[in-house]
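Note that this complex is displayed minus one protein chain, with the remaining chains in position.
First chain written, first letter: the chains are A, B and C, and each begins at residue 1.
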Amino acid sequence: MQPKPRVVVDPHFWSMDRLFSPADRERLEQTVDVVWGRDEPMPVEEAIPELETAEAIVCTSWRYGEVGENFPDLRAIIDVSGGFPTALDYEACFTRGIHVLSAAPGFARQVAEMSLGLALACSRGIVSADRAMRAGTEQWLGAGNRDSFLLYGKPVGFLGFGSIAQALQPLLAPFGCRISAHDPWLGDGYLRRCGVEPVDLETLVSGSRVLFVLAAPSVENRALLSREVLERIQPGAVLVLISRAHVVDFDALTDLVSDGRFRAAIDVFPAEPPPLDHPIRRAEGAVLSPHRAGSVPEGFWELGELVVDDLEMLARGLPPRRLQPAAREVVRRLVHP
Amino acid sequence: MQPKPRVVVDPHFWSMDRLFSPADRERLEQTVDVVWGRDEPMPVEEAIPELETAEAIVCTSWRYGEVGENFPDLRAIIDVSGGFPTALDYEACFTRGIHVLSAAPGFARQVAEMSLGLALACSRGIVSADRAMRAGTEQWLGAGNRDSFLLYGKPVGFLGFGSIAQALQPLLAPFGCRISAHDPWLGDGYLRRCGVEPVDLETLVSGSRVLFVLAAPSVENRALLSREVLERIQPGAVLVLISRAHVVDFDALTDLVSDGRFRAAIDVFPAEPPPLDHPIRRAEGAVLSPHRAGSVPEGFWELGELVVDDLEMLARGLPPRRLQPAAREVVRRLVHP
Amino acid sequence: MQPKPRVVVDPHFWSMDRLFSPADRERLEQTVDVVWGRDEPMPVEEAIPELETAEAIVCTSWRYGEVGENFPDLRAIIDVSGGFPTALDYEACFTRGIHVLSAAPGFARQVAEMSLGLALACSRGIVSADRAMRAGTEQWLGAGNRDSFLLYGKPVGFLGFGSIAQALQPLLAPFGCRISAHDPWLGDGYLRRCGVEPVDLETLVSGSRVLFVLAAPSVENRALLSREVLERIQPGAVLVLISRAHVVDFDALTDLVSDGRFRAAIDVFPAEPPPLDHPIRRAEGAVLSPHRAGSVPEGFWELGELVVDDLEMLARGLPPRRLQPAAREVVRRLVHP
Partner (left out) sequence: MQPKPRVVVDPHFWSMDRLFSPADRERLEQTVDVVWGRDEPMPVEEAIPELETAEAIVCTSWRYGEVGENFPDLRAIIDVSGGFPTALDYEACFTRGIHVLSAAPGFARQVAEMSLGLALACSRGIVSADRAMRAGTEQWLGAGNRDSFLLYGKPVGFLGFGSIAQALQPLLAPFGCRISAHDPWLGDGYLRRCGVEPVDLETLVSGSRVLFVLAAPSVENRALLSREVLERIQPGAVLVLISRAHVVDFDALTDLVSDGRFRAAIDVFPAEPPPLDHPIRRAEGAVLSPHRAGSVPEGFWELGELVVDDLEMLARGLPPRRLQPAAREVVRRLVHP
């Protein structure tokens, strides 16, 4: 029986309870020797001895000093903020074989659920019909369904095929939709094996009845959905903007939705909150969501579950399996929020 | 090659185009010899000769005279109104082996899709958050999610396990919910084999985080969800009222939702429209839908598809397979809407 | 609480224990008032009073006298032999609304499992390789796989799309096979809705890499797979003969398999056992199975489960749901084994 690895857990700006369910908290403590494990930020200077002997550090940013040749036992840095650390010397980590891991996939299921909910709220007119009922202007039965369509069998597009898209795909499966995807960070063969059809951006945009924007922001995709591209969306289609506003020309989106060219459900905005007089707040064809797809309380526990599952691997001398590893090839191309 | 059977198609108050997709219209005409097939109501007196030799009659109600010993070639009466004919001598049909069939299951998929959409609109606060965005009172991120919950893994209840429930079950499958059902018209063994747990009404109501009311109205289930029963719903749960208001004490439902005891998505009302000053129109915890779950234009074509599929069986001298047969045991216990 | 219905259970030539698992036996007794319920054949003359008041009769053949106006309370005749009763006045039953039901679908899962096992035994050469190992003539690795093929993605054909085929379909689903079906007793629309492609016999036979013969014997399908039809099977294909030898020209099958034109797994024979010198017993390309697909001991309990599930429906005054109903249109076209 090897000794339990020492693992720094420094969850601030979350907290231990927010991150770990009671059951996972118990698993955590059975699996590793938890260092710190408190809600306040770990005072780095005083903690240096513990840091120096840690085999893993669970944190929301990197603020523990130069990796260099320090931290001789360190095997994994686990970021639970939702992204990857910015102020980290990745090259040093890669050379030394320190895994740099993100718990971001822990958000995928709840965001995918919200994406489906927003899509149906648009395609079936759920939000606008409720608004009409409250105003006493509703139309009943078929008269109220003139702009509705069924998701069953419709062509669906994914802009980005990362963890959210991969969690959304099974939720769409029973609807029998044909799914196309555009993701310049993935090969066509890989996408086909995942059951989606790789397409170029124009085909994606013009061919989808429901278009899910799920791409992580990168140095390459700012305003990728330009006005010109957005104008190719089918009349009556539904765009679901989840991740991130960075990817869209938001003024163009506002104009086109306000003009009734297509409908959109929007969870992210270039500035949050948008000004009270921003026209998107009055657009009939919009479903507006104040960045709520990924912050349901119980959902945070999925991050903790991923962390404990991979600390179990670490404790057995094995490579991680559930957290997302930083890849040398792409980590520098990500834009940190 | 046997001759094509003569089939009266009298779709009023729908129309031929509403009921049959172009492809199914073509299949229909290849499969049977269509009699009438126009949008206006068939004038019954003049039509008697054609009626007398019909092997099937597709209609929205029975207004063609006594079955008795008439209609010597008749093998099927197919109701496309969404229910079963009222003014029909079922006993005569059963004795003579005339199938009485309803296309109601053709509505199941679109109603199931709406049921899921309404459930997510409630559980994820999609409608209320959009309302707040428009009023400029929204709360962002976790602050806006205090009452939200994830559908994944939650206990779900079905009141009624007919065609809608059976179409909703696969849509819920990827969420990994445990599903309980209460349906006094189905045996426990049958329900278990369908993958749902049979429970009594009280267990269903108190044990479900999301409760779908999907029961067809019957002489036995008026206000089955009485005030006393509704009070047993879990705080914070979601009730989705789809079929039918008949089953619920609507005043009690209005009170409890207005008081914030639980949330509800409501597609059917005791009177439609409800009065403009009905308090349900102002209840924060309600998602209101003006009877729109089952009337999406493209959805009607599923009724036509069922009809043509079973006319194909009839044309081959075979029993129907897709339409719902009237069963001697239950048809008289249904309440006609 | 209505009284429990009186139900005659006369399981001979099976037995109570063979038909009902302990759990289902208990459910049976809780659900209905069991009359007879012994392993010996019920002595009909003495039993008349009980028969006369039975609401259902569970039996392996009909030997209880004329239905006519007798059995005034009778609502269901349930045959557990694997087929439908022969000596029964169906017309009287249909007129009086007595359900005539068969537990045959209870065999479907075990037969489907065996069908898949036999197909893989052929396609992967499992039986012939074992034979070679025992003779010391085996070939290793790729050298032994020259005639093997993978089931993944291959075109599969079903001759007959009844309960066995419908139980086999989910077992094939993870292999991603495209399935075609030929079943003259089912409409094309129905087949498409079930996820199989309706095709004519010739297309089925020539287009399938694995052809499952699953058709119940009827007055119409004797030797439907004639020599001429069998000759159209692809070289190297696999035929799985499950139900029934009636459907095949067995001499032609023997010749073609003996000649190595294709391979076959055979569970049913025109005479059972076939003569010891029948050439099929020596055919290298055959996998031979002495009618064992449907008689695994634990499998019989599925028949009992269907029976109790539908007696529960009966006890609640509801129509049966799980047993197979005799349909006026087809029952007379079945050939009784």
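Just a few scattered comments:
The definition used in the following text is that a residue touches a chain if its C-beta (ideal position, glycine included) is under 8 Å from a C-beta of that chain, and two chains touch if they have at least 3 such contacts.
From a predicted model like this one, the values you see are computed outputs, not experimental measurements.
Note on the chain not shown: across the whole complex it touches A, C. Within the complete assembly, A:184 is the residue of A:184, A:236, A:270 or A:297 that touches the hidden chain.
Residue C:151 is the one among C:76, C:151, C:210 or C:315 that touches the chain not shown.
In the complete complex, the residue from C:171, C:223 or C:334 that touches the missing chain is C:171.
Looking at subunit C, the residues touching the absent chain are 109-110, 113-114, 116-118, 120-121, 123-127, 129-134, 136, 138-142, 144-146, 148-152, 170-171, 173-175, 272-273, 276, 281-282, 287-292, 295-299.
Although one chain is not drawn, its touching partners on subunit A can still be listed: residues 27, 94-95, 97, 184-190, 193, 305, 308-310, 312-313, 315-319, 321-322, 327-330.
Assume only the chains that are shown with their structure count from here on.
Two copies of one chain, subunit A and subunit B, form a contact in which over half of the residue numbers belong to both partners.
One finds 36 Å separating the Cα centroids of subunit A and subunit B. If you average the Cα atoms of subunit A and of subunit C, the two centres end up 50 Å apart.
For subunit B, the set of residues that touch two or more other chains is empty.
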